[in-house]
Structures are given as structure tokens and as C-alpha cells.
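Before anything else, here's the structure in question.
Note that this complex is displayed minus one protein chain, with the remaining chains in position.
Moving on to chain A:
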Amino acid sequence: MSIQLTREEDPILTVENLQTSFFTDKETIRAVDDISYTIQRGETVGIVGESGSGKSVTARSIMGLVDSPGRVMGGSIRFREPTTVDRLARLFPKRTAEVDELREEHDLVELVERLLNGRHTASELAGEEYAGADAETLVRDGAVDMADLVEDGYAAELGIVNERTFVVRDGSEGYVEVTNAPTEGLRKLRGRGIAMIFQDPLTSLNPVYTIGNQIKEALRLHRGLTGKRATEEAVRLLEAVSIPDARRRIDEYPHQFSGGMRQRAVIAMALACEPELLICDEPTTALDVTIQAQILELLEEIQEERNLSIMFITHDMGVMAEIADRINVMYAGELVESAPARVLFDDPKHPYTQGLLESIPSRNVGGERLRTIEGDVPTPNEKPTYCRFAPRCPEAFDACDAVHPVNVDVSTGDANHTAACLLYPEDMAREDAVAYHQSRGGETAQAAPDEVNDDE
């Protein structure tokens, strides 16, 4: 069960149980409420949802850009990219855990013993099949490795690493824990490592500097290029995003660029930092379709050339279908369905996704009236002990008000498709399915079990 820090197929980004809340006088809004997903190298992962679904807050959490009164309350965001890890490890040695060094300095068996003598059990550390095993066995079988202790937080508990550790390095590999990173660390991570493109290119461009100067500034900051070399590189980047007559246009100001050209310039600026992950928050929403098509094509090209990972946020299902490999659907702060793009459009499982797709006019050509979803998106302001979609769900049944659905496997074939709905797994009897969700950690309302049994 040992998890190595980085394997070939390790995702470049792992988001686990992320929780971001906003605090107002009246209430706490759980804008992102316990979501988990991954992004592979070279993959485009789309996040769709309507306003209030939490999709943009998810992106901002990853960039460490959540502003007060918002705060990341829990969960982890791990960015696994060797050069970034090395760079940050060099800059923040005190907050870096070197797993190799820990292996040399400490006796693993002894550490595991201390954990077992404390309040931890073997099955907690290594899974059910090791229930009751002693430290010696766990270590001998490779069921627990130093890397696991660091990754799962035991190392901090044992006091062998700094609690504020946010870089973990194991040989040439490792990860950066974004949620633990200090402001300065986030600044170093942004741009180079993870870059973000917003809906309005003007938020990323300064009106008083030429496009060229802004790209050169990014080159200086992130890659130490200056002078003539920076100019050459800036021209090269503008050419790479298909801006004609780049050498001349580099001296122009943002207002002299059209909307589509500005977004290209912003992409060039992002590329100047040579990011590994590009987060795009509705980057084409403000653009016309023909220009949108140009930008989508450009992003696809760049991705292919650089094996870039892209997280793409949009409310436009058409755009999503065009660009995403995998789609995550968010509703009221939660991730309610995840599937490869084709599968999601072909065979949506969650009633919300189904309703959403049915309300798109283009999928209802000739249809008389559009299907609608009754009611409005709720504000997620309490811990869910029920399905947040229940008040609007045409399929809702009693248990939906009493049990919180968790994401369960709904794949047919090897699609890797999950949905958070009590109707699934489909092959189980209704009450078994509900029980299954409960056992998988679905929160349950007080006094709910009885109601659940009365269901039918």
C-alpha cells in the first residue's frame, strides 16, 4: 500500500477534500465544500457549474488567491512538478521536508511504534489488510514508508518535520502543498508553475505599459531575462500565440488591441513564465464565437506542444465539450459528477447534470419548450446532511433529505465516472444504495435512519 511520492502517472495536481468558506456577518458560506479531483499531465480538466456553484472559488483556492472574507478551511492541494518543487525547496529550506534525509536520520520502525503506541492503529496507517500488524511487519512489507508518514501528516505529529512544511521532496520528486504555503511561497508558485487566465484580459494587463513591457517584466521576474534577449523572447511568445506583425505590436498598449488579441497577449504573458498548469477561468466568455474558436484552437495547440495541463472553468457546455478531456460538474459548492467529456454528454447520471443538459437550447432543436430546473441554486451555508439538489430534483425521494450522497462509481466500461446521488449504484436496491452512501461517510441528519427505512 505504500504510496510513492511521484510515479509516472501521478497527477500534476491533486485536490483533496478542499473546503473554502466565506464569512459574513450573517452566515458562513461554504463556497467550496469538500471537493476532490485530480489533473494529469497534459490533460484538460473542465469545471462546469452555474453562478454560485463554487467553480471560480476552486480556481482561486488553487492559486492562493482567495481574499478575505474568504479562507481555505481545509483539505489539501498538491502540485507535483519536479522543477517547481526544487525551486521552492531551495527558496524555503526550513519549510521543506527532505524524505531521504528523514530516512537517514530516523528509524522508521521506531517511529511507527510510537504512532501505534499513541492513538493510531495499523489499519489506519496501512489499510484493512494490515489490521493488528506490528511496526516491524508494516515496515518490512513496505506497507508504511517514510514518504507516507510525511504525506499523511504523521511526520509533523511526531515532530520530525516542521508543522509549517509545505514542500516535500523525495529524491528528484515531490510536491508542493499549496494550502500550507506562505504568501511569499504562493507568489513564487504563481506564474511559473501555475498560471491563470481570467475572463477579462484587462484584469491581467496594465493600461499604462506596452504589451511588450508587460511580457518582458514577466520574463525578468520569472526567468531572469532582460534587455535584448527579453525583447526577442517577448516577440517569440507573441508569435507563438499567433499575433501577426508581433515585432511592431509589441510596442502597443492594451487599448490598441482588440478583445481577442488582448486575450492572446495574456496567454503569451502566462506562457512567458513557462507554467506547467494553466488555469483558465471563463477565458472566452467575453469573446465572440469566431474569436472564441481561435482562442480555443490556440490553447489546444499550445497544450499539445508543451504538454501543458489545463484546468478550464466555464458555464458553457459547448465550450466544455470542445476542449475538456474530463469534466467535473459542481453544484452548490460540491462536485456532483465527474466523467470523461464524451461520457458525460452521452450518458449523464446525476439528475442535476441531466437537467442542465436538457435546458441547453442547442440540444433541444425543434423541441417545443425547454426543460427547466425548478427553483434556484441554494447558498451552501451549512454542513450538508442531505442532498443539496433535493428541493429541485425531479427524482428526489425521502432519503434525499436525510442522507448526504457521496461520489460513487457509476461507470459502465472503463470510463471512470462518478456521481454523488443516492440513486446510485444503480444495481443496488434503493435502500441498499442509501445505506452504502451512509457507510461511505455520507453525513446523516439526526434521527434519519428510521426515516430512511420507512422510505418505500
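Side notes on the structure shown:
The rule we apply is simple: a contact is a pair of C-beta atoms (placed from the backbone, for glycine too) under 8 Å apart; a residue touches a chain by one contact, two chains touch by 3 or more; residues count from 1.
Heads up, the rule we're going with is that contacts and distances are computed from a predicted model.
Among the names given as "Phenylacetic acid degradation protein PaaB", "Electron transfer flavoprotein subunit alpha/FixB family protein", "Pyruvate ferredoxin oxidoreductase" or "ATP-binding cassette domain-containing protein", UniProt records the absent chain under the name "ATP-binding cassette domain-containing protein". Interface note for the absent chain: among A:Asn17, A:Thr121, A:Asn206 or A:Ser258, the touching residue is A:Ser258. Of the candidate positions A:Lys26, A:Lys94, A:Arg119 or A:Arg369, contact with the unshown chain belongs to A:Arg369. Screening A:Ala240, A:Cys280, A:Met330 or A:Val434 against the full complex identifies A:Ala240 as the residue touching the chain left out.
Remark: the residues of chain A touching the chain excluded from display are 50-51, 228-229, 232-233, 236, 239-240, 244-248, 251-253, 256, 258-261, 274, 288-294, 296-297, 305-307, 315-322, 341-342, 345-346, 355-357, 359-367, 369-373, 376-377.
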